[in-house]
Each structure stands twice: as C-alpha cells, then as structure tokens.
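Excluded from the complex is one protein chain; the other protein chains are retained at their positions.
Chains here go by letter, A and B, matching the order in which they are written, and residues are numbered from 1 within each.
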C-alpha cells in the first residue's frame, strides 16, 4: 500500500514539475528559473500542507528521490527545443492525475494529523493547487485557479469529500483513494473538454 | 476573558474575510477565488505568526468555526449583486477593528511565546497586516500597506506598544487590551478621515 502511495506521489511530482518547466520557459527564464519554478510547483502545495500540519521533515526532504526527479526533469526539458508543441496538448491528462493524487494524499495526511473533515478537505485542495498558485504568483500572474478557468480546485474539493465518504462504506482505504482520485480526474478532464466554469460576477 | 478574546477574534476574521470577498470580486474571480482570497486575507496574518512562533495547531484549525464563518460569508456574498455599493463606504470601520484586534492578540501571543517587546510588536503588526499583504500579492497588486496609503501598519505598531506599556500600569490585561485596540482603531479611522500618510521620497 505504502509503495503504491509512493509511485503515485512520484507521478504527481513529475507532472507538476513538467508543468513548472513549461510555465518558466514561457516566461523566458534560464535554467535556474526553470528548475526553481518546477520545484516550487511540484513541492509548494505539499510543503504548505506539511508546515500547516507541522509534519517534519517535509515530504520532499523525507523522499529525496522526488527532488532528484524534478532536477533531472528540468535539466532534460531545458535541452528540448519546443516542449510546448510536444506537451501542452496532452498535459491536462497527467496534470489531472497530479491534482487528484496530491489532493487525496493531502486529505489523508490531514485526517491522520487529527483535523476535522472540513479542514482535511481544505488541506487536500491546498496540497493539490498551492504549488501552482505560488508558482504563478512568482511568475507575476494572477493564479489561474482563482479566475474563471475550467473547474480545478472544485474538482479537488469534490474528490476529497468522495474519498472521505467512501471510507464510511465497507471498502478498503485503497479503494476509497482510487475512487477519490478517479472523481477528481474525470471531473477535471470533463471540465477541460466541455469548458465548464463556475459562474462569476466580476464588477468592473 | 478567553471567550471575550474568541468573540473579538471572530469579528476580526469576519471583517478580514469580507474585505477579501470584495477584493476578489473586483478582480473578477469566481467562487473558488472569492473563497480562497477571503480565507488567505482572514487567516494569512495569524498563520504567519503561528508558523513563526511554532504554535500548533494553527489558530483557524484549533478554532474551526472561523473557517466555517469565512466559507459562509464568501458563499452569501457571492450571491449579492454589488457588495461594493453596500459595503465599501463603511468597511473601514470593521476593518479598523479587525486590524486592532488581530494586532493586539498577535502581540499577546508573541509575548506568551517568550519573545522580547520589539519582536512582539513586529509580530503584532504581521498578524494584523500580512493577510492583506499576501492576498494583494496573489491578486498581483503591490501591497497597499507598503505604499502611501493612509497610516495602517503604523497604527498597529503604535497600538501594540500602547498595549505593552499599559500592562506595566496597575490595570487588568483586559484593560490593556482594550486600550491597545482603541488606539489602533482611533488612529486608523483618523488616518482615513484626514488622509494622514507617512512621507515618502520615491525616486523614479
């Protein structure tokens, strides 16, 4: 079970890191910027959660292979000429998995730390989205999660509750986890495909 | 005494949360953005203080009702058509109370954690202002506290010292607290009314 967690967390780190490389290169950054932004996007959400819950060492210090992975990824992708053309069309898919997995893991860590369900669902969303939020703020953009992009944090919030409710049923923790992640992934991909957004009532 | 603290902290959370809703809606954000920005503005300052002082669980996890309050507030205010017209004219008043209360509570928590008076006054100011700073940075604005807006952090700094000096006098802690908060509120409202600002010598 635990090694199953590790594999999926690794995948989530990899996809977030890749998104970071693309964002940093679009901003014209050099290797230091590309590496830093990938690192921040891959580890920002989980680190915020760990600091809030006082879990030490932080997850990327406890599992150092994650840091090597992002370093390698940033190095390799710095050599590719136009990663956007290769990746951006398909990036939604691993990104949706990353969101789902980080979110459900974050919810699960929060519950183990003794928080209530509501707080656990918030920390799940923070784990899934805050890396991107911090990364985009550093790149001087208003975080896309907060504006009217297709549903993102909402998918994480719903998936988090599905995971917690599923654990009330006679299913294994692994089953509940898969259900939660699946809901996030499907909801997110549907939101991208049909361009589903929350209403907003901006007032300029 | 402690339930007196709770009530006023609740009020501070509510006013900061409201300010967050207005800021997020002005930026054209959807519900996720409105909720997140309110949450960050209401809890950012106190969380920064708690992380710096290593106080766990963070105050909004220990007092979960604060999180429900902000959630409810963001939900209700998302339905209102033009909250600005209703609120912005009067928002200075609860906002001044929020600033004063967060600031004096922050100072008091820092002193209990064993810091010196100078550090305690800085952490008071951080508690009172950093939610807004983080929120405005996320909304891609230079924090209004740092530019030449009417006195804001200065009021918190002065009130924090009034509170600490008042505790040297033969008054109860509650009396010192009320004195500190009153100074912040009066100074801040006076600054808004007469447009008092610190001099600045920008050099473009």
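By definition in this document, a residue touches a chain if its C-beta (ideal position, glycine included) is under 8 Å from a C-beta of that chain, and two chains touch if they have at least 3 such contacts.
Please read all numbers here as calculations on a predicted model, not as lab measurements.
For the chain missing from the display, the contacting residue among A:11, A:67, A:93 or A:186 is A:67, taking the whole complex into account. Touching the missing chain, out of A:16, A:47, A:127 or A:160, is residue A:47. Where chain A meets the missing chain, the touching residues are 24-33, 36-37, 39, 47, 51, 54, 56-58, 61, 64, 67-68, 78, 81-82, 84, 137-140. Residues of chain B in contact with the chain left out of this view: 51-54, 115-116, 118-119, 122, 133, 137, 140-143, 145-148, 152-154, 197-204.
Criterion: only the chains that are shown with their structure count from here on.
Once the centre of each chain is set as its mean CA position, chain A and chain B turn out to be 30 Å apart.
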